[in-house]
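Written below as structure tokens is the structure these notes are about.
All protein chains but one are shown in place.
Chain lettering (A and B) follows the sequence in which the chains are written, and residue indices restart at 1 in each chain.
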Amino acid sequence: MVIQERTEKKYGMVVDIDRCSGCQACVVACQSENNVRINDERDFLQRRAVQWIRIERYWEGEFPNAKARFIPMFCQHCDDAPCEPVCPVYATYHNNEGLNVQVYNRCIGTRFCANNDPYNVRFFNYWEPVWPESLRNQLNPDVSIRSRGIMEKCTFCVQRIRRAGRDAKKADQQLTDGDINPACVQACPTDALVFGDLKDENSKVSILKNHERSYRVLEHVGTSPSVYYLKKVDKHATEEGHEVHD
Amino acid sequence: MQQRVQKTEREINRDLLRPNLTLQLRFFVVVGVCATIVAMAGGALAYAIIKGVGVYGVNRPVMWGFIIVNFVFWVGISHAGVMLSAILRLAQAEWRRPATRAAEVLTMFALGTAALHPVLHTGRQWRTLYWVFPYDFGRGIWPDIRSPFVWDPSAIFTYLSGTIMFVFILLVPDIAVLRDRTTGIMHKVYTVAALGWRGNSKQWQLQLLAGILLSALILPVFVSVHSIVSWDFAVAIAVEGWHATIFAPYFVIGAVHSGVASVITFLAILRWVFRWEDYIRPTHFDALARLMVIVATGWFYFLVIDFGMGFYTGEPGEIAVRYAQMGEWPGNMLFIIFITTGYFLPIPLWLLKNVRQSPMLMFWSSLFVNIGMWLERYILIIPSLERKQSLTFTWGHYAPSPIEVMLVIGSFALVTLGLVTFCKFFPIIPMYDVKEGKVLEQVIRIGKINVPAVFREE
Partner (left out) sequence: MTNGHGSHHVIEITEKPPLEVNNELFGWSSTLGSKYRLAIGITGILFLLGIVGFIMKVQQNGFSDYVPWAYLTAAFGFVMLFAMSAPMLAIVPRLARGHWGRPISRIAELWALIGILLLIVMIPLLLALPEADGRNTFWFVDKYREGWPPGAPHVWLALLMVGLVVNGIALLWTAAIPDFAAIRDKSISSGKSAKLYGKLALGWRGTKRQWRSLRASHGVLGALYFATMVWSQTMINYDFSQSLIPGMRDSIFPAWYVISGLQSGVGLVLVTAYIARKFGNLQDYIHVNQFWSASKILLALSLLWAYFWWSGFIVYWYGKTETEKNIIDLFWFGAYKPMFILNMLLNFFIPLIFLMWNRVRKSDWGPAFVGFIVILGSLVNCIRIFTAAFSLPDRAIGHQLHTVPESIMKPDLPDVLMVSGIISGAILLYLIAIRYIPIISAWEIREGMLYQTVRYLHKLPLKVIGKPD
């Protein structure tokens, strides 16, 4: 049923950095929606914390004029994804909806995809994830639990995409823009994250991606990401220190 | 003089077969020690499989660590065999004779050990064993041929099987000698292995032809193996410092550099342990060292171009990687050790004839080269991952874990175990090759001087 519903779409997102307050609601929502493991202090110290979406924080300037810049970073679902051709077992590939898909039970854990990922948005389960007894009921039944030795990353909440598709078919309706919302988009209090079909000219993402503030991260690496960022409006910012990548 | 020693065939047989025909305590000691270390490494591996790959030191973004460094190192060492055996055979260099089988056997065990590493480092080793096999095993999915990790096993196993064939075919006449000098169960084993060798001219002709063909055919394999291993890194556009076009020949010549150095080490040990001063003579070390000077300088040229091109575009991401490799702690210390031990200490020494002809000095200097080359692989792989792209928020740090260190030490013990076992059961210096050299020896008299000469078959 799901296969018949898949049409030629290209899902993408727009992140408005001007609206992002760095509150990390998206991080929490993603973790609870996707059964992401619990990261304790040890995981952060070992640099093995798994956060499918993270808020990267950069400091700009010196005290007393230091500013914090936030940028939510998650899998960019690149059209020319460098992580895809390097997997020996086809555990990651690009489907016809424009999603970079990770197949957990095919992954043997070579971690080549993570090395070839310029955004560092792929996460490896170095340990077996453990949930205390009390938290096991909060696990989302739509999302599989990954054991150790498997790579995982943001899927644009593909389970929600499928569910929306099934619901639309049951109600005999077409999917419209705004029907599908990944967990992070749903949780964001400032509407900084927008999700939609980039092939639909009238969708919000398509309109926003042509905004004058729009850019993509690491454009020069040539990955063609599906995530567009809108630059922060800062009346004090200058052009100094910014690289011009032609 | 080429330090030619006059020996009868009987003396050659007796000297070179002594390890095979006599039982020595030190053999058991060495095997015992190595086997213990290998067992400990096996235990470490079992711990890693049961608990998870988290027991290694790898993290995000440094997803590859000591095990991959060790993998590249052992593949590098395995290039010694072909370099010496095939190329010198085709170039008809006389000084290759005692060294060829030692080099080939070193290749065999180094490559076999290297082949284990990609399995060890994956997250689900029990699946890795069969999922990169070129067959779909009922899953309906074949391995992804775009991935360098699928090219790796093909290249490595082609090279390994080619080397095993090479070693075995060229070993047959010597196995026949052992067959004729043993009794009991060893005699039965050698009889089967000798494939009915009688030593008549037809068999010798076939054997020679096989040797030449295999030498010529294994040369492209040898070049391709380390090139393919280098492309594990070079295809990665995300890692600054890896995406360089020079990686393939740079790795290959670095492999020859470390491989020939390890052959020198191995020969020096053999000469000392088995008291083969008449067979492994200073002239052999002299020739190997001169070859090393050329190979090392070629390697140095590629290194300079690689680092030079790293600075060339001036991109901040790349500069950051080079700074991590050369400027920051611990990169700067490792880099200085690497460049000293890998090039600037041994090569000037090897320009002096006295050093070249001293087996003791050659042993230590070749060891230094390999220390430097192990560090070179580390410097290439780890700092580049630590400083991936210019997104500094995810820059990381890597420190090896005791499990990884144990596995690395275990790999050395495994190779040593293999070599020692081989030396026990088969003659490590090809007897017929040495005897052939004696037959072809000549002397040309010019005035009052006797110039050593050799028959040249065309």
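In this section, a residue touches a chain if its C-beta (ideal position, glycine included) is under 8 Å from a C-beta of that chain, and two chains touch if they have at least 3 such contacts.
Quick caveat: nothing in here was measured; it's all calculated off a predicted structure.
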Revision key, fill the gap. Of B:Asp278, B:Asp306 or B:Glu328, the residue touching the omitted chain is B:Asp306
Review point. Pick from B:Phe27, B:Phe168 or B:Trp231: which residue touches the chain that isn't shown?
Key: B:Trp231
Point to revise | Among B:Val5, B:Ile145 or B:Leu208, residue touching the chain not depicted | key: B:Leu208
Exercise for review: Sort through B:Arg10, B:Arg26, B:Arg198 or B:Arg456 and give me the one touching the missing partner chain.
Suggested key: B:Arg456
Revision key, fill the gap. Note that chain A touches the chain not displayed via residues 80, 85, 220-222, 243-246
Study note, to complete from the structure: Residue positions on chain B contacting the omitted chain are 1-2, 90, 94, 201, 204-205, 208-209, 212, 220, 223, 227, 231, 234-235, 237, 243-249, 283, 294, 297, 301-302, 305-306, 308-309, 311-314, 436, 439-440, 442, 444, 446, 451-458
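By our rule, only the chains that are shown with their structure count from here on.
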Check your understanding: If you average the Cα atoms of chain A and of chain B to get two centres, how far apart are those centres in Å?
Key -> 44
Exercise for review: Write out the stretch or stretches of chain A touching chain B in their complex.
Suggested key: 46-48, 56-58, 73, 82, 85-90, 106-112, 114-120, 123-128, 148-151, 217-218, 221-222, 243
Practice item. Quick one: which bits of chain B touch chain A in the complex? Just the residue numbers, please. Key: 51-54, 56, 58-61, 63-64, 118, 121-124, 127-128, 131-132, 141, 143-144, 146-150, 232, 235-239, 316, 385, 388-389, 391-394, 396-397
